[in-house]
Structures are given as C-alpha cells and as structure tokens.
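With one protein chain held back, the other chains of the complex are shown just where they sit.
Moving on to chain A:
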Amino acid sequence: MIDLNLIIERFPAFLGGTDGAPIMSTSDGLQLTLELLGLSLAFGLLLAVPMALMLVSRNKWVARPVWLYTYVFRGTPLLVQLFIIYYGLSQFDWVRDSWAWEYLREAYVCAILAFTLNTAAYTTEILAGQIRNTHYGEIEAAKAMGMGKWLMMRRIVIPSALRRALPAYSNEVVMMMQSTSIAGLVTLADLTGVARRVFSDTYMPFEPFLTVAGIYLVMTFALVWLFKKAEQRWLAYLAPRKH
C-alpha cells in the first residue's frame, strides 16, 4: 500500500536535494528547519534573559510592559503572529518605505522574527519563574560577600536560574521545533513545506507525510536526549542522591 520506492526516491528532497542535484545543494528541508529553529532559539534566549530580569523587577513600570508582552504572545497562536508580521506589515507605507522593508518582505526573515518573539515570551516566563525560586540562602550569601546587585545577578542568580530552567526549557525547545512546521504556510520550503510539495506533485499522502513525521520524531528524541545529557552535566547537584 505504501510505495517504498517513492519514499526512497523523494527522500533527498527533504535534505535539500533536487532532481539531478545532490543533497545539501539547496537549503530546503532539514537545513531550513534547523536554521529557523537555531536562530530563533538563540535570539529568543538573548531577549529572554534581560526581559526575565525586568519581569521580576519590583518597579511596576519596568515589569508591566514585559508582562503585557508575554501575555499577548503566549495568548495568541503563533500562526497569527507569523501572519501579522508576514502579511500585516505591508499595510503600512512607512514600513514599506523604510530600509527594513528589504528584509521584512522575505518570508525567511518574517518567520525568524515571529518565532523569536514567540519563544522569547515563553522563555522569559520560564526564566522569571526560576529567578523567583532562587534560594534565599544563595542571595544572602552573595550579599554577605559584599556583592552589588548586578554582580550578584551576573554571578549567582542568572547562572543558577538558567540551570534550573533546563527541564522546562527543553519542553519549550521541542515545542518550538515542532512549531517551525508552520513556516511552510508562508511559502518556505522547510521539512513540512517539502512534504506538502511532494504531496502536491504525486497526490500520495502517506509517503511524504510519514517520512517527515519520522524525521520530526527522530529530532524530538535527539533533543530530549541532548537535554537529558545537559541536565546530568549542569543539574547534577540537584539530582537525588544515589548512595
């Protein structure tokens, strides 16, 4: 029932190969998915650390805007956010006239922007939660050592919160990896985009979609395994005693 030959024949397309050209000759498929994921996670984390610090601030004029940001981005579908950026921005003449339009008209840039802003919102909440959970003893010790507020944040609070955020962050990374599949809905040829292309060429649904499901499943397992290793390395001090 399932045509194995079709799967084998079309498999290179998921790795950036085209008719006649070898795999990796284009960035379609797996490479694009990994690029979207890697770049948006990196930018997202960079944004999330300062925003988490702002969110836990006692000054409400600092905390409120970040609260509103995470509230809006966590309360709406990523697809709507992507469409607002990709389709929506063209409504404004001042955006179209600006230097940034050259980039913002690209689906690739819009996807990274939307994914970054989305993951930054979730990551901010995860980090802020862990910053609030910092053991008071650690803070007292830092103060007793004569550390100022920023030195204490940089050396004690942030490194410790980042470590403790690992389990929740691994969930966010897996979710984000799966979310990149919507990039195909704004013309990009990520893994799912390639699968839809193969489907519209052949009208065979099982072969392309099962292939791509398998690839995502392997990536999910790989990410879970990586984070397990990371937790063993950086959270060893919180693991239950073995003896």
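As a working rule, a contact is a pair of C-beta atoms (placed from the backbone, for glycine too) under 8 Å apart; a residue touches a chain by one contact, two chains touch by 3 or more; residues count from 1.
Rule of thumb we're sticking to: contacts and distances are computed from a predicted model.
Enquirer: One chain is missing here; what is its name in UniProt, given the choices "Bifunctional protein PyrR", "NADH dehydrogenase subunit L", "Anti-sigma regulatory factor (Ser/Thr protein kinase)" or "ABC transporter permease"?
Expert: This omitted chain is identified in its UniProt record as "ABC transporter permease".
Enquirer: Which of A:12, A:88 or A:129 sits in contact with the chain that's absent?
Expert: Going through A:12, A:88 or A:129 one by one, A:88 is the residue touching the chain not shown.
Enquirer: Any idea which of A:21, A:72, A:145 or A:238 touches the chain not displayed?
Expert: Only one listed residue reaches the unshown chain, and that is A:72.
Enquirer: Across the whole complex, list the residues on chain A that are touched by the chain not included here.
Expert: The list for chain A reads 72, 75-81, 83-84, 87-92, 178-179, 181-182, 184-185, 192, 195-196, 199, 204-206, 209-210, 212-213, 216-217, 220-221.
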